[in-house]
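Let me give you the structure first, and then I'll get to my questions.
One protein chain omitted, others in place.
So that you can tell them apart, the chains are marked A, B and C in the order they are listed, and the count of residues begins at 1 in each.
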């Protein structure tokens, strides 16, 4: 961390700052120029609150030169993390394809789709029981019943299951869920993240609607700092002014994250684009860019889906998409 | 709602759609052109899921012509709502000035600041007990103890108190809190919103970091649809690519909201700009634009504040800001 | 186009509007509901100014149901356009790889790079003679001399050349340039676009820094409406709040554009990401997503490049990138 001092700064205040830093085992190197004095802070500066220093009246600016995260940082953990989801390894070289409906609607629906996507090559089953909807008048999910139906689909197909938790109070229903999803709108629900850090289950952490990659990693750090190191990141598009797609899929996040962190990364082209006809090309592109997995919405009857039908593929479209993904995989970018 | 049909659409599917709409008491007017057929949907279309219709293969696009919200809608409630916060009326013509520290740190701190801001003209006291921080290593708030200290400051000064809830499980500690704040990161924490809809306390709903005004109103609708109609909106800046300020304060949201809704609107120039030296001009501008209230961070020792010191005013600066606000008030825009 | 009328609209004003539309050969279908009256406009509504109608006091809103562009529209030109650039076909199925330095610096530099990239598989040579730089104190390009050096590199290698024009007054120097680039900052320099519409050369139109896809197509329409139909689009990232990359590469623009227009699309992963180490994975992803070409910055000595060295690959890195692109091509998404 670098602290740029104001011209004619007070000597006593500077001495106080140095003492305070010393108390945190932070060393200081002074570099005095004609127009600026710069302090270089040396040591574990993740414990130093940059905003606090920036607020001092003798300080003009503070620049971080180290990342504010530790547990997710590839520098301190150079080897790729491999996360085990009920026997399926995420981040270990095998492309994981998570598929299923946006919302669980009925036993027939979820079991039928589960069988279809398994036959087409999916390795995990997704399905929403608790649905974050913009409108209170929209379908909110089957909730507890949804999870029970998802478990039936697992029994039938053997596919590990992924579903979203929206509130700490729901966690007691997630005992048999294999992979717990944190949705984009909850990426900075810090109380929920801390609670998920205390359970022993893999967490699928979606990127917030307008989150930077660093903020996203800080949310992963929240979970890991409480003890749960089984975190997988999921890129699902960010909000921009573009209206032709629901969000803007940020595929450059894949190589950026591969440098910054050892955690695996999955891409959700369904939510990112918002239109089923854009899912296949973006799934192929994400695979080529070296994603560790894909999450794709599939519905047996997208035209009558309770939510997000417009972005769901049919089982037939999904089977074709998987073929295209598998064709590109041997030539995908490696990290 | 207007549904634009694809050319050469299937007649049977169209008949099915019409039947389904009829079942929801939605009337249909057909308008057939040479290149397009357009259906006008008539009735209470807030119950109709536009995405569901958009997913149909016979449909090219759906356009809303009515707002998707009811309870917050000024069309159905033309008179300004006035929200009573322990005797202080928000939205009734009196400028409410909420002031206090970002975080509650100690009895001396919160009580001292409370007395200072009251003397300077503040009408309510704010202070964070539960702090949403990007880093798990940053100060997370005094939590339960913080609320107790805030209550002591209320006893001392008589100022109604505002503080943020981050999770449903914390609500039991909010029994004596006058005004419950939902932070920007929780604006779409729908489970929390529904729970707040079931309590009998005024809610201060901050705009999400990248939320549209319509989404923000839908979140207010979540609270109101559960029965609690005491909602106040708080504009606190949105995320843009600009880096000179922490966020971009959207003051045009004031006149826009005054048309769309009957709920009062408060502006937070401290979080919106992120720098204490920008707070006064933006507070004056917000007052001039017709805001119903302001929320301003004040700290007795901003240089040693546990969080967000850089955006806090000193009590002296705050007193000057209040003077400037009061001078501009008689000439503020009226709605 | 659909016009939603205000409740209790004035009958005479409505009659005037209908007459005015009739004068433009626009038919009108009225659809009267209980709460709204909706006019459906039928005919060639690209000539109708939606903003003009929206400004009428009897009108609540106007919604377009047809695209505002004609010449670029795939609906009126279903077959893919193939643009001939001095013998190289863009959009005809062959992946075009345009490579070269950000700025032309010297004869040795541009000729050396031209030979390297040709050997590695590049099909065209790029190089900036006129450089749009944020700072007036940064290197502004060799200008006329730069174009002459680029022509020498063409003579040496036979590669068609691409270079950017920044102002109408420079066009007289572009007589021997094969492919004229319009930079992101000039995407809405409408006078320049019109002038380019009057020449007989292929134009490479980069997307503006914060342009929507529709605005980008409207800029292509500017060129085509003046008579020059040889337009190629170039996606180069859009501005978002993310700071880990220079811009956010919007690869979903590829499938979206393939639906909306018949024009070919090229992707520039160098400017989009801003870092040479991110170029290869994004080039591979763009190829997999079905781009018609790629534009990649290559410099023989990126550490001493006059501009944008940080995003340039070395000739060795470029050769490896081309290999990866070619490996993925047989499995790329087809439209």
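As a working rule, a residue touches a chain if its C-beta (ideal position, glycine included) is under 8 Å from a C-beta of that chain, and two chains touch if they have at least 3 such contacts.
These numbers come from a predicted model, not from an experiment.
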item: Touching the absent chain when the full complex is considered, from C:26, C:56, C:97 or C:285; value: C:56
item: Selected from C:221, C:235 or C:268 as touching the chain missing from the view; value: C:221
item: Listed residues C:32, C:145, C:191 or C:316, member touching the removed chain; value: C:191
item: Contact with the hidden chain (one of C:129, C:166, C:231 or C:298); value: C:166
item: Those residues of subunit B which, in the complete complex, touch the missing chain; value: 210, 212-214, 238, 240-245, 248-256, 259-260, 272-273, 277-278, 280-282, 284-290, 324, 327-328, 331-333
item: Interface residues of subunit C (partner: the chain not displayed); value: 46-47, 49, 51-52, 54-57, 68-69, 130, 132-140, 166-170, 185-186, 188-192, 194, 209-210, 215, 218, 221-222, 225-226, 239, 302-310, 312
item: Residue ranges of subunit A at the interface with the undisplayed chain; value: 2, 4, 27, 29-36, 38, 40, 42-43, 60-61, 63, 65-66, 239-241
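To be clear about the criterion, only the chains that are shown with their structure count from here on.
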item: Centre-most chain, if every chain is reduced to its averaged C-alpha atoms; value: A
item: Whole-Å gap separating subunit B and subunit C, where each centre is the average of the chain's CA atoms; value: 39
item: CA centroid of subunit A to CA centroid of subunit C, Å; value: 32
item: Touching two or more other chains - residue numbers and ranges from subunit C; value: 240-241
